[in-house]
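Each remark here refers to the structure printed beneath this line.
Every protein chain of the complex appears in place save one, which is left out.
Coming up: chain A.
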Amino acid sequence: DNMHRSDNRGSWEFQPEDTLTEETGNFPSTLAQANFKIMSESWRQHRKHVFVLSEAGKPIYSRYGNEEALSSTMGVMMALVSFVQAGGNMIQSIFSDEHTVVFLQKGPLVFVSVSATRQSEQQLRRELLHVYHQIVSMLTQASINRIFERRKNFDLRRLLFGSEKVLDGLLDVMDSDPSFMLSAVQCLPLPSSSRDALSHILQKAITPDLVFSFLIANNRLVSVVQEKTVLEDARLKPSDLHLLFNLIRASAFQAGEIWMPICLPLFNHDCYFYAYVAYLDPPECTVCLVLLSTDKEAFYAVAECKRKIEEAFASQNALQWVANTQLYYVDDISVANLRHFLYKPSKVLDHHRQLSQEERIRLLDPYRNMHNRIHSTSRPLKLIYHSAGKETLLAWVTSKFEMFACFTPLVTKKSAISELTKLLRWIKKEEDRLFIFIYAFPLTFQSQPCKRQSVTQNVKK
């Protein structure tokens, strides 16, 4: 079946129509007619299609369906982009009753999203940007640009072979995790004393050129430690963390360790870090250690750091703290009508949630819609209160925080407000436990003084 992901993705031959617009500059309607017939109903039903192609119209990735079979569809997309470009203009989006089509061009790559999720154009474009960044995280922007400068017709699939599942994974997680909408990272709630102790262990296990150390448990951030001089230059953005987490998830290894190059696009899109990744608790594999170095040859030195960390964990029984973590539930706060909420203090990374997985994913749609309205570039809002059939939703932005909440549908405004106040008070009380305030971290490194140099200089490509 041509429409499902086939194993032989590696067909390097590409036969596009070389000129998609004829000499008269007319758009050949025959081209547009052709691909209309081959799509199956099941392919059409997908909620969100994402396509990646090169400026030359060569297919690179398609979320659903074999991108080879879709090459003529991608050819049409490229033709639309160039046609509008030829008029000194830039295509942005197409709207129909059921779908929104969004275009994004970054350098020599073109991204297209065809979505029935009713997300806004800005939100869809941001997702495409994440896809671009994920590709950059695997190749670096500099090499992508350089490759296409030399050969416009290059087939990027040759370099991305085997990485489709990384992109698949990213798209799946963007559709189910509100972290992307909020540009935030979810933290594991821990008493600050425990978190400090864990960070201390990470801080002591260092080696030259080790720049970042992360501890992640169940996809939530437990601790992050950053080399002091690097902190002064730049801070990690949540988006980069998401890409890192996604890469690790997609590599799907269990026991053992990995040493892989990774670029953090928002931090520095032209150079690689080298990531050492290992689980500290095999076979459950829920606690993951990630150490980033700028030295390609440093594998053994970094592995040694891991060993030191493991020892320290064992001696203090640190893994227990992580296992014992209490995930809080709304019941704790005794707010009868509040079903679910997301809270993000400004400047920092976190949010949290309750409810079943399914319901949370369903809520993502209305949350995203409110997020879009509240952060509109032309008419932003401070507060939205929406009573609908299934539930009552609230979105609220202040200088201190941003939050989204879901109440039972029949809640009165008085109750909603009073429960919200209760919730906010509770969050304030538990702040230390819930969030990681990055710049509140002490970060002195001991032993050999590191030369103060910016990360880029130290890169070996």
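Keep this in mind: a residue touches a chain if its C-beta (ideal position, glycine included) is under 8 Å from a C-beta of that chain, and two chains touch if they have at least 3 such contacts; residues count from 1.
The rule is short, and it goes like this: contacts and distances are computed from a predicted model.
Missing chain, UniProt name from the options "CCZ1 homolog, vacuolar protein trafficking and biogenesis associated", "Elongator complex protein 5", "Sesquipedalian" or "Transcription factor bHLH146-like": "CCZ1 homolog, vacuolar protein trafficking and biogenesis associated". Of the candidate positions A:H386, A:K400 or A:K429, contact with the unshown chain belongs to A:H386.
From the options A:H99, A:K204, A:R249 or A:K296, the residue with contact to the chain not on display is A:H99. Counting over the whole complex, chain A has residues 24-27, 29, 31-33, 35-36, 39, 44, 49, 73, 76-77, 79-80, 83-84, 88-99, 101, 114, 118, 121, 369, 373, 376-389, 412-414, 416-417 touching the chain that is not drawn.
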